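Let me begin by handing over the structure; questions about it come next.
Excluded from the complex is one protein chain; the other protein chains are retained at their positions.
What follows is chain A.
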Amino acid sequence: MAGILYLMAFVLQKESQKADEYLREIKEQSLLSEAVRQCVEAAGHEHEPETQKTLLRRHFTYRRNDNTHWFTPSLSQLLSLNFPPEQFVSMCRDLRVLNAVRDYTVGIPLTHTQFKQMTVQVLIDRLVYRKLYPLAIEVCRYLKTPEYQGVSRVLKHWACYKVQQKEESDEVIAKAVSVKLADAAGISYSEIATKAYESGRTELAIKLLEFEPRSGEQVPLLLKMKKSPLALSKAIESGDTDLVYTVVMYLKNELNRGDFFMMLRNQPVALSLYKQFCKHQEQDTLKDLFNQDDDHEELGNFYVKASYKDQRLEARVALLQSAVDEYYKAKNDFSAKTTEDEMRLLRFQRKLEEEKGEQLVGFSLHDTMTTLLSVGLHKHAEQLYKDFRVPDKRFWWLKLKALAEKEDWEELEKFGKTKKSPIGYLPFVEVCIKHHNKYEAKKYVSKVTPEQKVKAHLAVGDMEGAAEAAIERRNESEISTVLSRCSATTDHLLMERLNRAKATAVKK
């Protein structure tokens, strides 16, 4: 049928009436649309552009006829129903591309079937292999291939090829590449740089990497090129800790220890990350790091920490001694002295443990004294108190609590009389009350300073005493406190007195 239509076309071109005849013949077999389709397809298989044109023109032929109602209505209806223009349009496009590559300067004699089979992607690849970059780009643009798969890909290949051209200088190539690729989307400069590196142009590779906007992408290649310092700073620049880790770990295996540490030293971010890693995985490396930096303060801290991990006393003391040395080097007298004290304390605890069988090692000074007092080793506690220059207040609090805990009231009373209490006597009252011993508590009420009298009286539940004290001191808030503690059972006279005193106190 297509044959007939083809023939008809010739006739039509010559404005002959014969066309009608041919058409009718096709119409009789109701196959016009099929014929048109075949025509378009045939064009695809034709290699000669002129013949292609003729075949394609058939398409228009029928359309024009359709528009002018040249045929009987039934036929035109049939025609208008069936033939969508897309096929025609895409065929035109394909043919144009095919004709371009069939050109003798290119020389890829593809049939349309072959072209459909191998897809546009492959065609572009072939063009790229033949280094026909401009044509490839034109094809991509013409076929509207998405930029990422099309133009950008070709440009990348071009750039990869370009960087292998030995005769041109690094600057020229880098500039040419950057100018060409400037506004192409989705270009990976790191890939191009990799190519440059592979063909032995490290300097060029580094220049190209500068164009890579994502610093993360630059790092793997830089490592490969053994540009580790640059890789490290790029990784840090990217702000991606993970990447920094990658580089640090790589460097750790690649460099000797000294160089590795030196490099970290110049990169605080990487250093602190590595320190974190060492804290969990390699304690000894951490020590080496501090050593290199002459960071005696941190070394001291390191030894102190280590001493708490060791169970054996000898080892602990030895570690603490190292800490002391480091602290002195760091001119941190305070820490050094404290650590020395701790060593003394440990030895003391050990001795007592052996002698008395009390579990003491590892306790703080305060806890050691508490334990000693609670088992009645007052002498030893006193010794600690003197040896370690424990503040009086602390010792008094401590002993007070320990004795009350033991309910050793006799000893407590003796203790209270040894000298004037540096913490006052209110704590004595309170501690007794806490252990539900009102009788003992009352013994100390009289010793309490005037300011605390009211509190002391209230603590032992002596309302009258409290009232007396408060009225005597003419202190409004204290009187109110006492009043608030009064209940229905309290003496009315007392309450009246309090109220009166309050009134005068307020007036004042």
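Criterion: a residue touches a chain if its C-beta (ideal position, glycine included) is under 8 Å from a C-beta of that chain, and two chains touch if they have at least 3 such contacts; residues count from 1.
Quick note on the criterion: contacts and distances are computed from a predicted model.
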item: Missing subunit (named according to UniProt) among the choices "VPS33B late endosome and lysosome associated", "PIGQ acetylglucosaminyltransferase", "N-acetyltransferase domain-containing protein" or "DNA-directed RNA polymerases I and III subunit RPAC2-like"; value: "VPS33B late endosome and lysosome associated"
item: Among A:V97, A:V304 or A:C432, residue touching the chain not depicted; value: A:V304
item: Touch criterion as defined above, residue of A:Y161, A:F211, A:F388 or A:F415 at the omitted chain; value: A:F388
item: Listed residues A:V120, A:L143, A:L255 or A:V269, member touching the removed chain; value: A:V269
item: Candidate in contact with the missing chain, chosen from A:E326, A:E342 or A:E478; value: A:E342
item: Residue ranges of chain A at the interface with the undisplayed chain; value: 239-243, 245-246, 249, 268-269, 272-273, 275-277, 279-281, 297, 301, 304-305, 308, 334-335, 338-339, 341-342, 362-367, 388, 390-391, 393-394, 397-398, 401, 423
